[in-house]
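The structure follows.
One protein chain omitted, others in place.
Chains here go by letter, A, B and C, matching the order in which they are written, and residues are numbered from 1 within each.
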Amino acid sequence: MSEGARTWLILDGFIPEESSGPQESHEAICVLNTSEEEARLSISFYFEERGPIKGVEVVIPPERTLHLRTDQLEGAEIPRGVPYAMRVGSSIPVVVQHSRMDTTQPALSLMTAMAYPVTL
Amino acid sequence: MSEGARTWLILDGFIPEESSGPQESHEAICVLNTSEEEARLSISFYFEERGPIKGVEVVIPPERTLHLRTDQLEGAEIPRGVPYAMRVGSSIPVVVQHSRMDTTQPALSLMTAMAYPVTL
Amino acid sequence: MSEGARTWLILDGFIPEESSGPQESHEAICVLNTSEEEARLSISFYFEERGPIKGVEVVIPPERTLHLRTDQLEGAEIPRGVPYAMRVGSSIPVVVQHSRMDTTQPALSLMTAMAYPVTL
Partner (left out) sequence: MSEGARTWLILDGFIPEESSGPQESHEAICVLNTSEEEARLSISFYFEERGPIKGVEVVIPPERTLHLRTDQLEGAEIPRGVPYAMRVGSSIPVVVQHSRMDTTQPALSLMTAMAYPVTL
């Protein structure tokens, strides 16, 4: 049983430049792999003023979730304060959600949306 | 008339460790059963560093909603401060939404997303 | 051209009891009718501990949007501080989103989700 889709798109990426209090402003991609196989992800990052960064790779073990911070990636540095978007490809169907914590001002704010599944 | 899907996935689960003010940081699964039969749910919880907890059971009467707090489950204790994901199975089609209230800092923050329906 | 679906479900309804500052805690159903006909809506409200309120009627003129506050309905009074869900039926396809403003604490918080379209 492998549930979801192999391609997901996330549009409103933005890591705030500033933080206040103990928690840092950040974004996360939340992925769930309900299958008994590992899921090998390949993530691309799109920008407004430059070409994409492609091929950031991440593995999700069987029956595990992963909350991946986009400011702590291995193999790519996403600049803060700049709009970006993401395309998440996976070797098997998974499901993807995207969330932001903004601590620019002293009271944190959260937002979240399920990513958009591309069904080819 | 039974509306929705029998399987729903929720990705960005996280119950904050801290709370301030009169309201406690928490998450809820909101379910609607518009049919004239009861819906028997079976919920699984997935984590990053351990295997899943499966088979937490909940019943929704006909033509009722249920807002189920994930820190007040019978039969499972979800740790605070740890990323988790959920898979909600139902005996008949229902619809599922997931929300978080974060009161870590003195002004609360809310986020919500419709869960992802799996159509097998 | 009539876009969307004829039936929409909203799960996480909750009108906070308290408000602070100039803005009142409230929820709204946001509807868009892109067609050249009027859309006649019939809204039902579901609860945890009692049966549903059915048949609250609202009209959306052609090529108009409506942001309907659920604490200012004609023909139904939704209690504050109680979880509820909604089923929005329409004479022609429309699209429905649901949002909450919570001003319980001195800094307001917002959350929103597109409703779930039932495709019979």
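FYI, a contact is a pair of C-beta atoms (placed from the backbone, for glycine too) under 8 Å apart; a residue touches a chain by one contact, two chains touch by 3 or more.
Owing to the predicted nature of the structure, the values given are computational and were not obtained by experimental measurement.
Trainee: Please identify which residue in A:12, A:57 or A:77 touches the non-displayed chain.
Mentor: Reading the full complex, the residue touching the unseen chain is A:12.
Trainee: What does the interface between chain C and the hidden chain look like in terms of residue numbers?
Mentor: Residues 3-4, 21, 23, 28, 30-32, 34, 63-67, 95-97, 99, 103, 106-114, 117 of chain C touch the chain that is not shown.
Trainee: When the complex is taken as a whole, what residues of chain A touch the one chain not shown?
Mentor: Touch set of chain A with respect to the missing chain: 7, 9-14, 46-48, 51-52, 83-85, 87, 100, 102, 104-107, 109-116, 118.
Here is the rule we use: only the chains that are shown with their structure count from here on.
Trainee: Do chain B and chain C face each other with the same patch, meaning over half of the contact numbers show up on both, or with different patches?
Mentor: Result for this pair: different.
Trainee: Using just the Cα atoms, superpose chain A onto chain B and tell me the rotation angle to the nearest 5°.
Mentor: 90
Trainee: In whole angstrom, how far does the Cα centroid of chain A sit from the Cα centroid of chain C?
Mentor: 30
Trainee: State, to the nearest whole Å, the distance from the C-alpha centre of chain B to the C-alpha centre of chain C.
Mentor: 21
Trainee: Considering chain A alone, which of its residues make contact with at least two other chains?
Mentor: Chain A, residues with two or more chain partners: 107, 109.
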